[in-house]
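For this view, one protein chain was removed and the others were kept in their places.
Letters A and B mark the chains in the order given here, with residues in each chain numbered from 1 onward.
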Amino acid sequence: MQRTFPLLVLMCIALFGYAPFLIAGAPYESTMGLVQKIFYFHVPSAIAMFLSAFVCGIASAIFLFQRKPGADRVAVSAAELTVLLGLIVLVTGPLWARKAWGVWWQWDARLTSSLVMWLVFQAYLLLRRFGGPGSDKLSAAVALFGAALVPFVYWSVNMWRTLHPTTNVVPSLPPPMMGPFLWCMVAFLALYGVLLAVRVALEERRARLDTLYLALED
Amino acid sequence: MSFFSTALLVVRKDLLVESRSREVVYTALLFAMSCMLVFAFGLVKEGQVVTDAAAAILWITIAFAGTLALGRVFDRERQNETLRALLLAPASRASIYVGKFLGVFALLVMVELVVVPLVALMFGARLFRHPWLMIGLLAAGSIGYAAVGTLFAAMLARSRSRGALLPVLLYPITVPVIIGGVRGTAALLGPEADLAVARAWLMMLVSFDAVFVTLSLWTFEPAMTD
Partner (left out) sequence: MTLKTIVRAVSLAFLLVVAAPAWAATQPPASQEGFVPVDQLPTDEEFPATPLVAAAYGIAWAAVLVYVWSVWRRLQRVDRELAEVARRLEVQRRSTGSPEAPR
């Protein structure tokens, strides 16, 4: 892990460094023009957000049922990253929508459900911060509900008539667009790995600090 | 003691305690009516309620009154220190959860028995045109809301800032249930009741309930154990 981390950071920098060139070189979309290029950050961050929500849910389940403190550290970190990635999705989306749909926001199934999921993970963080002792188990339960929402959010575009495009768009991307998209997807996954590792390291140091404080009091 | 007899014992205890003071029912009902009034002033134009608003008013009132009831039910347990006694009892946590959940559900039903006719009366909403579908929507919505609410209210009963945190946790997670209830009810309230849409929302509510009840049953025991 110690040796792969700097490699991951370098890979991340390289991926994001070259991404703007790929995005600029990608063809324009016929109806949306320049603004469609927001796609190359909007969708990868959304997929990373779903991944993060799952990581948080699985780690929370492990923590709840097996009491492994390491799982709780991963859960907290993943929850913070879900909120961060959700912020990126919910800001880039409306900026794109303003030009593509003419409105900043629309209460359709996809947008509403992703906003709800984002709020659930924010509630997780609030509970961790202000809930006092025992809030680690309580927030783990919240994370399970949040993670259960992910499939609903993902398939909401296919189940209802929404303004938001369906999940059919990505698999049917023409090759000149698929290349930059996959590049940005890998870039965001690498970024997620880096951020998660760093954040978990912070939690581990905090845990170590707590142990030392306890030893000091003895 | 079997699972269901334990659960029923818990429900009986809760309803018995509540029937002596009737505190939660009265406060929840009064709060529900004030809620309806506030919404009425916001959503009424020229003496008529904006279409679809009656459905929203109904469900939001139920949600707010439910939060109030949940807070009071578990506050009462905590104040009398009966929560610890309950958890120490030689009964499975799941059966305690089911008992508490049924008590909360019963409270919600009592609130709805008053609020639904009132909304129908005061906002001219034809909620009783398709009574079985309406009852189905109310039941499915109340089950989902009570399931999640009981879990979180019980979990938060002993933590700091529980008053502020219960709404913060409860509303985002129960939004799907509320949306289902509102859209299903709104489908029934139009000039021509759209039964297919209402049924679709009822099925959606049932599947939400399945997920929420299952998740709540799974997490209640590990979350409540110290």
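By definition in this document, contacts are C-beta pairs under 8 Å (C-beta built on N, C-alpha and C of every residue); 3 or more make two chains touch, one makes a residue touch a chain.
Please read these numbers as outputs of a predicted model, since none were measured by experiment.
Participant: Which is it among A:K68, A:R98 or A:R129 that touches the chain not included here?
Facilitator: A:R98
Participant: Kindly note down the residues of subunit A that lie in touch with the hidden chain.
Facilitator: Residues touching the hidden chain, for subunit A, are 27-31, 33-39, 41-42, 45, 80, 84, 87-88, 91-92, 95-96, 98-99, 155, 157-162, 165-166, 168-169, 172-174, 176-177, 191, 195, 198-199, 201-202, 205-206, 208-209, 211-213, 215-216.
Just so it is clear, only the chains that are shown with their structure count from here on.
Participant: Between subunit A and subunit B, what's the gap in Å when you average each chain's C-alpha atoms?
Facilitator: The computed centroid separation for subunit A versus subunit B comes out at 31 Å.
Participant: Where on subunit A is subunit B touching in the complex?
Facilitator: 64-65, 112-113, 116, 119-120, 122-123, 126-127, 130-135, 137-138, 140-142, 144-146, 148-149, 152
Participant: So in the complex, which bits of subunit B are touching subunit A?
Facilitator: 148, 151-152, 155-156, 158-161, 164-165, 168-169, 172-173, 175-176, 179, 211-212, 215, 218-219, 222-223, 225-226
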